[in-house]
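For this view, one protein chain was removed and the others were kept in their places.
To keep things simple, chains are lettered A and B as they appear, and every chain counts its residues starting from 1.
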Amino acid sequence: MLAAMLERVCRVGFLVVDDVVVTFGGVRALDGASFAVEVSQICGLIGPNGAGKTSLFNVISGLYRPDAGRVSLAGQDILALPANGVARAGIARTFQNLGLFASQSVLENVMLGAYHRTRAGFLGGMLRLPAATREGRRIRDEALAILDLLGLGRYADHPAQGLPFGTLKRVELGRALAAHPRLLMLDEPANGLTHGEVAEFGELILQLREELRLTVLLVEHHMGLVMGVSDTVVALNFGRKIAEGTPDEVRQNDDLIAAYLGTAA
Amino acid sequence: MTYFLQQVVDGVSTGVIYALLGLAMVLIFRATGIINFAQGELATIAAFFAWQLNLWGLPIWLAIAATAVIGFGAGAAIERVVIRPVANKDHFTLIMVTLGLFMITNAVTGLVWGYTIQAFPDPFPVAAWTVHGVSLSLASVGTIVIVCVVGFLLYQLFHRTRLGLGMRAAISNPESARLSGIDVGRMQMIGWGLAAMVGTLAGALAAPKLFLEPNMMLGVLTYAFAAVIVGGLDSPLGAVVGGLAIGVTENLAGAYLYDFVGNDLKIAVPLALVFGILLVRPQGLFGRRAVARA
Partner (left out) sequence: MSLLEVTDLMAGYGPAKVLHGMTFAVDEGEIATILGANGAGKTTTLRAICGMVATSGGIRFDGRSVRGLAPARMARLGVAHVPQGRGTFAGLTVRENLLAGAYTRRDRAGVAADIDRISQWFPRLAERRDQPAGSLSGGEQQMLAVSRALLLRPRLLLLDEPSLGLAPLVTQSLFGTLTDIHNQMGTTMLIVEQNAGLALRIAHRAFVLEAGRIVRAGDAASVAADDSVRRAYLGLGDSR
């Protein structure tokens, strides 16, 4: 009892998820999940379909209000923020099935990620006040730099519509980066990529972590990627944590092999 | 109490007309994802057509039935010729197109039949019963029965037939519907055709109460629109419940709030109701909320 309390008090982390419960019409999507991620660490989040990974993302990014539990980022209570305050707190994410604006160009989609950082506001933008144009130019230049970093420079003016799925996943990453996040949450970023491309993508994540001191939460079914880049791995099943540790530790976990990895893992 | 019940019954008998036109709008929304602002005008032109056939000697019921059949073809043709070419455009374009259809239909009606008010023959014989002091006319009861039958048949069509399954699949996921061998374009034409048929009935049942003239359905359209918004744009049941709720509220407001709001403002009362409901349930009473599963 005392040990448990001490552990709770002493556990510090940059991102702390504590005893989060989310229910949908009686079904517990998250059933008391707890874990912490240190600053500049990459945490892989794995588990079967329906284990609650995306629900957890939605809680951290303010889309769902949990029924119970706490989430904090650098000591700040995330759940107390309004949904649009989460981006300001430094949290950016990508979506499993893409959350892009199909008819807008790749560049515009990335620039939208920086929207919450603009100060001139809608009216200033409409009236083309000098401050707004200056700000717009700066954001545009930055978005172009992000596209170059992600190898998407040549698609800048292409509408998002019609680009391959794997490319669109990277456009989403670009939009998330434009928000200058402290915590980057990636939902199945390797979808649609071949083995060689996944390896490159893994390098990119490591590079971003080094250069931007990003903390990364990564939901991914591609074990090569998760095990290759993560510092810690958290496994969920039925909304609960069933394993946590270094990739090597988690890989040996029998529960996880039975529930998720299968024999060929 | 009797007075109150009488007002409710009268409200129901106008409400079913809103419900019927609302059903037509729901049909089109479900088939093509479009809100058809021309629905009322199409119903008006259909009513004129039936009236003309009757004038030429066809019995009124036969005239209405013939108009419904022709209406089906006309609705399908409008989908194919007017809507399909712009189907992939954004919502504003589609709204402009149906508004354009509204004005053209209205103008054509006026051009052909003029703006003189005509009397539309009542398809129901004049008869009434009195139950506990509440008077029920055969026309009211008949209209209610027709709306119930139409609603029931549409439900059967959508949920019990292969064609209905194809129509629902086509609106749910057009791409997968095509890949399953469903002719999505044909489903959309049929949706518009059915809507025009239901709209014909709405026009023909409204006309005896309203007098036949080109702008006859304007008020009905407003209420039918409010009914489907309240009920949920994709819900046939919602259109019926919404239509009844609006008909009854309108009538009760006229009866009890007359001193307060006056006759001109009584139409605002059901719209205030709509506003209130939408604040609480933006998807409408029976509408399906877009649920994204994790």
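To be clear about the criterion, a residue touches a chain if its C-beta (ideal position, glycine included) is under 8 Å from a C-beta of that chain, and two chains touch if they have at least 3 such contacts.
A quick note: this is a predicted structure, and the numbers were derived from the prediction, not measured.
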>> Among B:57, B:125 or B:181, which one touches the chain that has been omitted from the display?
In response: B:181
> Looking at the whole complex, which of A:32, A:50 or A:245 touches the chain that is not displayed?
Replying inline: A:50
> Considering the entire assembly, which residues of chain B contact the chain that has been omitted?
Replying inline: 162, 165-166, 168-169, 172-173, 175-184, 288, 291, 293
>> On chain A, where is the contact patch with the chain that was removed from view?
In response: 47-50, 96-97, 162-167, 188, 191-197, 199, 221-224, 227, 259-265
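Here is the rule we use: only the chains that are shown with their structure count from here on.
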> Rounded to the nearest whole Å, what is the centre-to-centre distance of chain A and chain B, using the mean of the C-alpha atoms as each centre?
Replying inline: 47
